[in-house]
Structures are given as structure tokens and as C-alpha cells.
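Shown here is a partial selection of chains from the complex, left in place.
For reference, chains read A and B in written order, and residue numbers begin at 1 within each chain.
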Amino acid sequence: MEFRSDNVAGVAEEIMAAIAAANMDTASAYGDDEITQALDLAYSNLFETSVRVFPVLTGTVANALSASLLSPPWGAVLAEAESHIYQDECGAPEFFTGGAKIIPLLSRGGKIPPQELRHRLAIGGQGFVHASQPSAFSLTQSSESGAVYTPEEVAELAAIAKESGLGVHMDGARFANALAALNTENQSTSPADITWRAGVDVLSFGATKNGALGAEAVILFRTDLAEEMSFRHKRAGQLASKMRYISTQLAAYIEDGLWLRLADHANRLCGALAQGLGAISGVVINSYGGTNELFVELPGEMVIALRQEGFKFYDWPETIPAVAGRRCTIRLVTRHDMTKSEVEGLITAVKRLAV
Amino acid sequence: MEFRSDNVAGVAEEIMAAIAAANMDTASAYGDDEITQALDLAYSNLFETSVRVFPVLTGTVANALSASLLSPPWGAVLAEAESHIYQDECGAPEFFTGGAKIIPLLSRGGKIPPQELRHRLAIGGQGFVHASQPSAFSLTQSSESGAVYTPEEVAELAAIAKESGLGVHMDGARFANALAALNTENQSTSPADITWRAGVDVLSFGATKNGALGAEAVILFRTDLAEEMSFRHKRAGQLASKMRYISTQLAAYIEDGLWLRLADHANRLCGALAQGLGAISGVVINSYGGTNELFVELPGEMVIALRQEGFKFYDWPETIPAVAGRRCTIRLVTRHDMTKSEVEGLITAVKRLAV
């Protein structure tokens, strides 16, 4: 009945077990514990290169801190107009960067087209002292509308950004879902392929939506940023005294492929939902990129009826609430801890209402 | 030969005389001098209401300080996409506000249509904790493209803003030109009519472009903001120790209508230019609002030729330089210290080239 967000999910049992296991004896505070100290190596292995990992509490912090590493206060961060970093953080990126401007880019099919990035850079005023200086490019993987950038797409955008000297940030709040989506049908895209190999400098690596209790990480592929980051991280109040309990989530999350299994489960449920709903007359799939988000257009009456039956989801955009007599779009999100019967329940209900 | 900007103008002789006159004996520092102390009264008379005047060095500071009074760090300032406050201050508004977001609004004919403001407010997320909170509306009088808002237009926009609880700021870098333009042909619009009577709370009052040496003012119609402003003003480094030399410019500027005479002179020259150029075949007036700015479309070859003859002006936008084989737009600006023969010289040259 609950399709609002993957944020409403619980914690995966493996991660709860890891937290319990970390709760033995005492441990050094402020990240000097063994669990935290082991993160750099574990994630370096995962990403097949030397990385530095900074655990943080929220995606807001991950994005805002990342932006602050790549843009000075007089800089500009180019990002999709629908992205969290542009419009969902109540000014956090501006706060953490000390006043950078986030420049909204228009997407097509949920992704930023290379020519849009090129155009924005062309008119961005680099070197012109009156303009906030384009300094970073941020893309969301998977994007707000559930689209997934291929390694080639990331690489093309990153290359354009880097030609102009911009740093490249990836908001990976749903990084696992994106990677899992890229790896259906015997493909083999690695975490490295869609990040540093494609030109990403800094990654907001999400775990919370996909099974953690509350743990995200800023992953630095540019390890030269680590010293500055250590101060920014502390100053932002992210150096938790009992860091081990956050770190252990991040460790367990990637152990034995847990993160991809959880994401794959959610993705498959969403795939089933897309297939089921898409086959129903009057229902149009507006956006589905193979991850765990699905945007569906329905008659307003049906939206209202579904809600009355107890199904929970968001109208999209939320500022345009569903009304009878008009076709409306809703967002449906599947989760790591969702069951197949929940998905089937929704399909059944829509079928019934569609008759 | 010089049509780049009114910023290239010199200082009006009356203002130079006022500076010399201020240079007598000693005077209290940091604005406690008699000249500065008299500004509030002089401008209250000018605006027919009780105002507080804060002299500042630049329009950048005037706009950024104004924004900081009306928007918290987590706020958003709605402003035209072409406005200085959105794109020409290298992040100063973000800096002075502590991180507010400037939301770009699209204009039509150089002015923000009421429906655009209404739409942005509708989707602005007021009360939604994830969104930078729309807190202020800023309009430019005259606008970047030289358009002038009538009192009724200001009032309509301000009313929409105020319904949603926003403060209203006017960027009056060319306020004198706008007012002079509203007062041709026996009209009688007062400074009050296009500001506080129409709902403006805070005005960036420009003098530098129109004859001062270096003096702008933030004028508070909401005098309850004055105490906070006094600290922001000092903290921004705007409390000049020898304030009298800035204040005397602001005093002389409005004495005996000097400011409007200077603006009217520039406006009339621009009107002559518009008339003269508009009559030439192949020349199209793209934007002219009765002030001292004129946007003209010409063949690229002509633009290049004019420049070779020594005429100075900007391609518009500057990021699209004129090239042969394409029609191009240039901006022409007249000044308080410009002569009729300069205008005639340009008209003559265009005529000759147009043949």
C-alpha cells in the first residue's frame, strides 16, 4: 500500500546485525575506530581505485559538502533543474559552499543532454568577473525521474565539464538502483565505470534509501580533496563521536554485494509494476528507467480512488494535486523491503478501477 | 563615439562642486557628520514619506544588502533572469544574504508579467521545508532592456508578492531614467508613485551612472529595517570613515531636480538615437523603453564596420559576438554628459553604412 518513497523503508537485517555487532566494548571516538578506519580500503576495492570515504548523516549533507569541495563561494554549480541539489535542500548547497549559485539545466527524458551543458557553459561567463564562475557540474544517478546514465553518457558530460575546468559531482542517492539497472541482462557495468572512469570526482553515495538506518558517504576519487574535506566535514557537524555505528552500516552495505541485491529486488518489483500497469488501458507510463521509480499517468478519478483505498504515493509534481476530470501523473517507488504482493495489490486495484 | 554604458560617464559639475564644498574643516566620521545626518530628511521629502537612507559605494552592494534585509539565508529572491541581482554580481546577493537562492523569472518585453510571478510563487514551495523559501521579489526599474514599469505595473506585481508575504525590492540603478521617462509629455509620476505607494519596501537608488562620482543608496521605506541595516551596512564595509564625501553626492544629486535633469538629457539623446536609427533601412529597434538604453538589430557587417570606425558599444548578449553574415543586436547607452553631436555622429555613420 506504500509507494511514496524508498525513504519510508526499514533497515535491512544485515545492516541491523552489523550495528549490533559494532556495539561491543568501547571504541575510539570521532572516526578513529577500526570500523571507520577500514572504510577507505573497502571502498577502494569496490571502486578499483584509491578513494577516501567520509560518512555523513544525510544526502543533503553529502550533496552540499560535495558542492563545497568543487565550487568556491563565487562559483556556480550546474545541475538539473529538477535535481535535489537545485531545489530540494532548502538552501543547503548555498549554505555549505558559502554562497555558490546553482544553475538549473533542462533535462530531456530525465537526463541532461550534452548540448544543454555545452550551451550553459558557453553563456556561463567563465573568467568574466561579474558572473558566478561555473566551477562544478552535478548529475544525479539515477536521476529524479528514474533515468539511468550509461557510462558513455556520464563520460560525455564529464568530458564537456572538464574541458571547461569544472569538477564533476554525482548525486548517487540511488546509485545502487542505477548500477543494478545497468547490470540486468548480463551486462557488467562496475561502480568504477559510471564514476571515476567516466570522469566523476566526487560521489554522494547513498545507502539510506536502500536499506541503511541512516548513512550516506561522500566518496572522493580526487583524494587530494581529503584534507580540506576533513575540516569541512567536522565543521558541518558530521564527525559523529560514535562514528562506528554509521561506518558499520556503510561497511555492511557493500559486503558480499548486499547493496546490489537490495537494489535489484526493488528494481525488479518496479519492473513488474511497470509491466503490469503499462498493460492496463488508460494508464500511460510517463517515465521508467529500469530503477525503482515509476511515473504513471492516470485519470484523476483513478488517482483519487486509489488513495481512498489506502494506497500511498505522491502526485507529480506535488504542486499539481490530482483532480477529477483531468489526467494526472503520480510517482510510484518500490523498496528493498517491499513484497511482490504489494506490487500485485496495486496492479489489481488499478485494473479494477480501469474497467 | 562612446555608447558602451552610462558607467563610462564623468561626474556632473554640480556634484563635483558639492564634493569640494564638503571638503571644509573637519567633520565627524562614520556618518555622524551633518551632511550624512541630513540625508534622511532630504530623501523623506523627495519620497513624501519617512525613509532611512544608507549610502553605499556600488549598486552591487545596494542590491545585495537589500536582498539580505528581505530574505533569510534559507530564502529565495524572485528576480528577472536578466537582472543584475540574478546574473551580474559574482555571487554578491548569495554572499550578503548568507546563501539565499535567486530564482530566475522570465520577462516579456523587458518586464516580468504578473502571471510569471504568480506561477513561480505557486510552485515555490512556501512552507515546504525542503525548498528555499520565497521571501522577496526584486524588480529592476528601468529594466535591463530599458523597459519602464508604470506605477500600476509595479503595484500589481508588488501586490502579488505581498499576498504571499514577500518583501519587495526595486533595483533602481537607473531609477532616474525610469522616472524621467514616465514624466515626458506632461505626466506627473512622483518617486513615491513607483516605489512605496506601489508596494516597494526597499530601493537600490542609483546615482553613479547618472552623474555621481561613486554613490548609491539603499532607501528603506520600511524604517523598521533600519536597525538591522545599520549592522549589515557596517559589516559589509560600507560605513565609510569619511562618509560625508559620499553623502554630499547623494544630497547634491537630488537638489533642485538635478538628477531628473541629467536623466532627462540622457533619455532625450537616446530618443533621438532611436528615432534616427529606426528610420534607417535594415536597422530594427529591438528594445527601447524611453530611457537611455537602446537595443538595435543590424547586419553583422555593419556592427563590425562601426566598431572599426571607433564607435564603442556592446554586442548583446555579450556572449554572442557580432559576425558577418548574420543580423546582430547591439546595446547603445546614452549619458548625462553626452552631446547631441555624438548621437548624430552615430546616426550618420549607420546611414552611410546602410546604403
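Observations on the structure shown:
Note that a residue touches a chain if its C-beta (ideal position, glycine included) is under 8 Å from a C-beta of that chain, and two chains touch if they have at least 3 such contacts.
Bear in mind that the values here come from a model prediction, so they are computed numbers and not experimental data.
Sequence-identical chains in the complete complex of this entry number 4, based on the file rather than the 2 shown.
Note that only the chains that are shown with their structure count from here on.
The geometric centre of chain A is 42 Å away from that of chain B, both derived from CA atoms. On the side of chain A, the complex with chain B involves touching residues 73-75, 87-91, 94-95, 98-102, 104, 122-123, 125, 129-133, 317, 319.
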